[in-house]
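Just one protein chain is left out here, and the rest sit where they should.
Chain lettering (A, B and C) follows the sequence in which the chains are written, and residue indices restart at 1 in each chain.
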Amino acid sequence: MATEMNLGMTERLVPIHKEVSEMIREEISPLDEEYLRDVDVGDRWQHTARQTEILEGLKQKAKSRGLWNFWLTDSSSGFGLTTVEYAYLAEEMGKSHLAAEVFNCSAPDTGNMDVLERFGTNEQKEKWLKPLLEGEIRSAYLMTEPEIASSDATNISMSCQSDGDHYILNGEKWWSTGAGDPRCRIYIVMVASPDDERSRHQQHSMILVPADTPGLEVLRPMQVYGMDDAPHGHMHIRFTDVRVPASNIILGEGRGFEIAQGRLGPGRIHHCMRAIGQAERALEMLCKRSLDREAFGNKLAQLGGNYDIIANARMEIEMTRLLCLKAAWMMDQGDPRAAAPWISQIKVAAPLMALKVIDEAIQMHGAAGISQDFTLANAWKHVRTLRLADGPDAVHRRQVARWELKKHTQEKV
Amino acid sequence: MATEMNLGMTERLVPIHKEVSEMIREEISPLDEEYLRDVDVGDRWQHTARQTEILEGLKQKAKSRGLWNFWLTDSSSGFGLTTVEYAYLAEEMGKSHLAAEVFNCSAPDTGNMDVLERFGTNEQKEKWLKPLLEGEIRSAYLMTEPEIASSDATNISMSCQSDGDHYILNGEKWWSTGAGDPRCRIYIVMVASPDDERSRHQQHSMILVPADTPGLEVLRPMQVYGMDDAPHGHMHIRFTDVRVPASNIILGEGRGFEIAQGRLGPGRIHHCMRAIGQAERALEMLCKRSLDREAFGNKLAQLGGNYDIIANARMEIEMTRLLCLKAAWMMDQGDPRAAAPWISQIKVAAPLMALKVIDEAIQMHGAAGISQDFTLANAWKHVRTLRLADGPDAVHRRQVARWELKKHTQEKV
Amino acid sequence: MATEMNLGMTERLVPIHKEVSEMIREEISPLDEEYLRDVDVGDRWQHTARQTEILEGLKQKAKSRGLWNFWLTDSSSGFGLTTVEYAYLAEEMGKSHLAAEVFNCSAPDTGNMDVLERFGTNEQKEKWLKPLLEGEIRSAYLMTEPEIASSDATNISMSCQSDGDHYILNGEKWWSTGAGDPRCRIYIVMVASPDDERSRHQQHSMILVPADTPGLEVLRPMQVYGMDDAPHGHMHIRFTDVRVPASNIILGEGRGFEIAQGRLGPGRIHHCMRAIGQAERALEMLCKRSLDREAFGNKLAQLGGNYDIIANARMEIEMTRLLCLKAAWMMDQGDPRAAAPWISQIKVAAPLMALKVIDEAIQMHGAAGISQDFTLANAWKHVRTLRLADGPDAVHRRQVARWELKKHTQEKV
Partner (left out) sequence: MATEMNLGMTERLVPIHKEVSEMIREEISPLDEEYLRDVDVGDRWQHTARQTEILEGLKQKAKSRGLWNFWLTDSSSGFGLTTVEYAYLAEEMGKSHLAAEVFNCSAPDTGNMDVLERFGTNEQKEKWLKPLLEGEIRSAYLMTEPEIASSDATNISMSCQSDGDHYILNGEKWWSTGAGDPRCRIYIVMVASPDDERSRHQQHSMILVPADTPGLEVLRPMQVYGMDDAPHGHMHIRFTDVRVPASNIILGEGRGFEIAQGRLGPGRIHHCMRAIGQAERALEMLCKRSLDREAFGNKLAQLGGNYDIIANARMEIEMTRLLCLKAAWMMDQGDPRAAAPWISQIKVAAPLMALKVIDEAIQMHGAAGISQDFTLANAWKHVRTLRLADGPDAVHRRQVARWELKKHTQEKV
């Protein structure tokens, strides 16, 4: 084990963290509700003028203050924060609906930009990475398919036939998050590239598909417990003879999983830290409500098992945050393979913890908790998706177990 | 303990159960989806012609077959089923969105009819009970208020001033389930009737308020994790100088809790048994999906902890069903006070169990599980409300604990 | 489903239950502690004079009152109680250390007597069943082996070679419960009888081995969390060329699992109902302690999550008891194969529930709870063994899951 594992904030982070937290608390969060209310005005899949004004206004503020692209860790462009440092900021961003995008730190763009930065050609970077880094366009990542168990990603089967200097894609993708946004211009698509010469994890490729390519058809928005997340959206998209230049492939045929491995690590840490931010906010709401209302002659806080609920929430938040910070620190050590077990651990632990805390906060609010009057029900739905996105709990537990068993055997487990 | 506790189906129930189950499976369930889809057509709070056709058509069929008002247990009108017998039917009704209403067995009408039948004057019965029993109108029960912790029902504070031979009501109610339905004509409203002469549980009354009384204003539909349940709805209603004749009071001033005690018991059993029906349906879906899809070279059923998940679901469904049947049997013994601890037990146990099973079924379906493609996400939201409706878990656990402690002490606990 | 499922006490059971309960409460339980204390006097593996006096005295009383061999359900000898009826008595017996033996209803004798009654030859019955029914001798059941995973009983490998009209047994058995008792005279031993002609579940036999057969060597008592359960004991026994007449085989070669199937069902129900009795006793102790002691100015009962702990315990006891009664009722329907899934369910559910309740009772007692001053720690250890005896939880869950899946597929699961 290394001799330094600083999981606290660094000196350079402290002022940035303060600035980001304050901007979220004072400038961004107060606009969340208005932005979300406007979704129901006119076409759900277009921004209203007011939405654009809110979002672009905040983005300009953040950008002009230099609070931009924090996710670009370990980099000469951007802040060059460590993953641990960024994790602290991601937690804060989790407390507001708009915050991550305001700082150009929102999924799925961060993961997509990461792929382009590490593996893209100069041409690909110029065309797609640059406007993404500027916050001018958005992107989507098309992986999951309706007809197969995507929990085993080797099942992915979208056809990608070579045709001269082009590829022709056919099939369906769904849960293409962000593809509903009119600003979304580019998809990174995982496709099958079967080749008997290559191993089981070298049968897939990633390829760039502009959102306006003929043959693409958005069938419908998928709903999360009835919520369509418009105008961001989780879209179901059909590909019919979609032609893209061969140069759109990233890194080369059969290298899809190699890219995915790198892409998903940081993104999962960000998701988990944002979930912790949501848990913190929920616990704060829970405590305040328990102090505000009375029943049977006592504050709710003092009734029944509420002390235990509060204490358990605090303990589980702390433990989960520390685990996420440790995973971030592992990522910062430069060996993604060594960090992978830690990322699988937090991918299981953080959403489960956050769901539990949010659910308790809902229960403490009574019927108000499940209603539109508080953000809790929406927060719950958002976090619930994380138990499925990027691999369901069971797959990550399976990975963690196999790493553990390999400490004790040479055989395949 | 009594010497017979038949928790199985009686001979007379078997053919009824068969007829009801088959009608649900073959005639009602297949129309659920079409009915729900039509909610988004035109005014959400009016039935489309097709919705009316579906619902009234099914109701006529059920009524003409004599499958009607089963909930009217222990009664010369209706079937006179026992609560245990009815519980078996309620479980089946839980498997379909429309079924309970088709058999005129849906909440909140059953509870309201029960109140009127037991405690109503002849005039009240003629005016409201009769059309409810015929399925011609619907009703709502207005209890919970936004400004107080309704978990302690003695907090309820809607003002009800006597004014000659009228009462004048002022205040707000919310989560008035069913009040969105255009067929909803009558509310039973819990109001405060403070009187220092009476005890703490004799400070409230129930009063009948026709839905078209001037001064009533539906402020908005409350949402359940974003779902408005239109056109049924959970409405937020403001009362401004609402005048009703003094004869609309039920049983008399200060007797609200006395009525509530009787009203809530059977309704809670019905809710719980329907939740068990939803759990059964979810487990069936879980098993089928686990057999249909493959990952890592195996059926999902055979992977990881899925055997354990399935086995635990089966065990918990069985245990919870038996507890509900026992509670129903206690109710059939004729002493609601003796049955009360059992009803509090199932009120906690059944929704928690059903939520767990449905959540596992969702997880087994992957992202499809949280989407509009399966009924699971909606089922989860419906059952989630049961942890709050008619008293949150904590209040019922508190009651169960106090009954337990009273076995061992004479002192107040 | 059948049209009557009486899970209550029958009329004929009521007076028996009263007599048994009273004898346990007033005559047997008060002697438990003295009996157990005497284990530490002299040779732990011999009864002291006082132990014999206590135990045989109580047995004579019970026998003379006709309170004897209740377990012999569905039988012309004995009471001919149903399994459901007996289950109620077993629960009472679970509340005292000595009670089951006092009524000649203790494991492993009941299971062994059951085997002999159903499958024994007249000679076997005369020699072993008769004195067992009279309570003159005791017996053991030798199944588990140290070198294999006995959770998969097909792993059992004790050698049993035919040698003329004898068999010669070699190998080791452990956890031979009751084999430490000087009154234990006969073992029923599961041995391997490999035969390629027969199926996987026809490779084992059961054979009678008198405890004084040469070649038997008790190596040591196994300990349960340090407890040796003397003088009953869970013995580790080595077989070295142990010769028994061929006529000692039960039912015939290869029929061991066929016998086990029948033997284990009722025994598991008894174990589970006794565990429920222990849970009831623990909950009573928990409540009393919570009312007796004070901290922070309140009775313990009123502090923190104690209401929730008490309520959950009550609910889980009730649900588990009902499931056990249902399993007993299934057994009474005469088709052990149909009852098997139910027995697997309670085999998992009842010990887990009882352990949880006892653990909470221990925690409520503070350090006294884990000490020799209360029976709770011992109760916990006894019940903990039930999660392993007769198959670990995981194996029973596996069975329950497979039965569930078979409802939905013709394929092997």
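Operating definition for what follows: contacts are C-beta pairs under 8 Å (C-beta built on N, C-alpha and C of every residue); 3 or more make two chains touch, one makes a residue touch a chain.
Note that the coordinates shown come from a computational prediction; the quantities given were computed from them, not determined experimentally.
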Omitted-chain contact residue, chosen from C:254, C:304 or C:341 = C:304
Which listed residue, A:25, A:166 or A:288, touches the chain dropped from view?
-> A:288
Against the chain that's been left off, what residues of subunit A make contact? List them.
-> 1-11, 13-14, 283-284, 287-288, 290-291, 299, 301-302, 306-308, 310-312, 314-315, 318-320, 322-323, 326, 342, 345, 348-349, 394, 396-402, 404-405, 407-409, 411, 413
Residue ranges of subunit B at the interface with the undisplayed chain = 304-305, 307-308
Contact set of subunit C toward the excluded chain (per top definition) | 144, 146, 148-152, 155, 174-175, 222-227, 293-296, 300, 303-306, 363, 366-372, 377-378, 380-381, 384-385, 387-389, 392-395, 397-398
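The criterion applied here is as follows: only the chains that are shown with their structure count from here on.
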Where's the contact count highest, between which chains?
-> B-C
Would you identify the chain whose Cα-based centre sits farthest away from the centre of subunit A?
-> C
So subunit B and subunit C: same face meeting same face, with over half the numbers shared, or different?
-> same
Centroid distance [mean C-alpha coordinates] between subunit C and subunit A, Å = 53
Where subunit A touches two or more other chains simultaneously, the residues are 304-305
